[in-house]
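Only one protein chain is missing from this complex, and each of the others stays in its spot.
Up next, chain A:
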Amino acid sequence: MTAQHVKGPGDAAALHVQDLVVDYPLGRRRTRRAVDGVSLTVPAGSTLGVVGESGSGKSTIAKAVLGMAPVTSGSITYGDRGLLGLPSGRRPQEIQVVFQDPYSSLNPTKTIGYTLEEPLRAQEHRTGVALGRAGRQARVHEMLERVGLPASTAGRYPSQFSGGQRQRISIARALMLDPELVICDEAVSALDLSIQAQILNLLLELQHDLGVSLLFISHDLGVVDHIAQQVLVLYRGRVMETGDSAAIHARPAHPYTRALVMSAPVQDPGRQRERRERRRAETPVAGMRAPLGDSCPFAHRCALATELCSRERPQLRTLADGRAVACHHAELEPAETLLTKETR
């Protein structure tokens, strides 16, 4: 990638998702609501982290943006273009994706070079501007080196690479057409700790060099906290809390976010013991999932829950520091020892 490919934040667009609702069909005339009125913005050149447990709808949001989920209502726009209802051939190539599974992401019967060259060929076909064989291969080699792999990788097959290397290749493929926004759907979750660190570093470096924005989806609040400026916490398809990542991680206001932060064990037996005691004092309830009606989706597990919570669904409201929280009882507590990162 050369200097003229670098995009400044000025010419890239922002992704806006407004009141998104996604229902998956469950047999005859029944549906399951996976995403329930979610709004989010990924500003150009920045990273929004989406955090949630399994079934929270975080991957469905990614699918909806990519045109792979049955959107019931809401809007998704990129810059001034609406993305909903676009036929697959007309989707903006500025948005690309890196999936979780590094194995299913690459066609095992094609060489890495072929896989990376393919989008260029499709682009030539579309635009009529030919790079030529040599030009395409030069781009492939350049991109491989960008993601930290030797150019000779191009002649080999996916099975000859480990999970971490395949994830690098998937990232290279996503970058082939100079995207402005890359959606990382649990992109580091299947990787070992040391490899995860390598890939996170690569993503940060690419963002710095190329100015791409990231929609970074993960179940791991620690990882999201590291890579994202803004974070959105999802639970059962609804936004629980959203705002500045550092602030939320240090002082989670929503009881669910608190539970997430407190449940992640830290690498210090002494500190972990204290955190465990605090967590147990705070979240005594391990109730069964109640059906979602007008209640707060977290009410059945929440230590602060009152009768109001099961009667009325809390709306997102903005707190003093600018974050938004969907909880009747959430207040900003004074800064305290919840900090999980070492003092900065």
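By definition in this document, contacts are C-beta pairs under 8 Å (C-beta built on N, C-alpha and C of every residue); 3 or more make two chains touch, one makes a residue touch a chain; residues count from 1.
Note that contacts and distances are computed from a predicted model.
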Protein that the absent chain corresponds to, by UniProt name, given "Dipeptide/oligopeptide/nickel ABC transporter ATP-binding protein", "4Fe-4S dicluster domain-containing protein", "Molybdopterin synthase sulfur carrier subunit" or "Septum site-determining protein MinD": "Dipeptide/oligopeptide/nickel ABC transporter ATP-binding protein"
Among A:131, A:197, A:304 or A:319, which one touches the chain that has been omitted from the display? A:197
May I ask which residue of A:35, A:223 or A:309 touches the chain that does not appear here? A:223
Contacting the left-out chain in the complete assembly, out of A:31, A:73, A:107 or A:315: A:107
Out of A:31, A:73, A:272 or A:318, which touches the unshown chain? A:272
Missing-partner contacts on chain A, residue numbers: 53-54, 66, 68, 88-89, 91, 93, 95-97, 99, 101, 103-110, 115, 118-119, 122-123, 125-126, 157-165, 170, 173-174, 176-177, 190-198, 200-201, 204-205, 219-223, 225-227, 229, 245-246, 259-260, 262-270, 272, 276, 279-280, 286-289, 340-342, 344
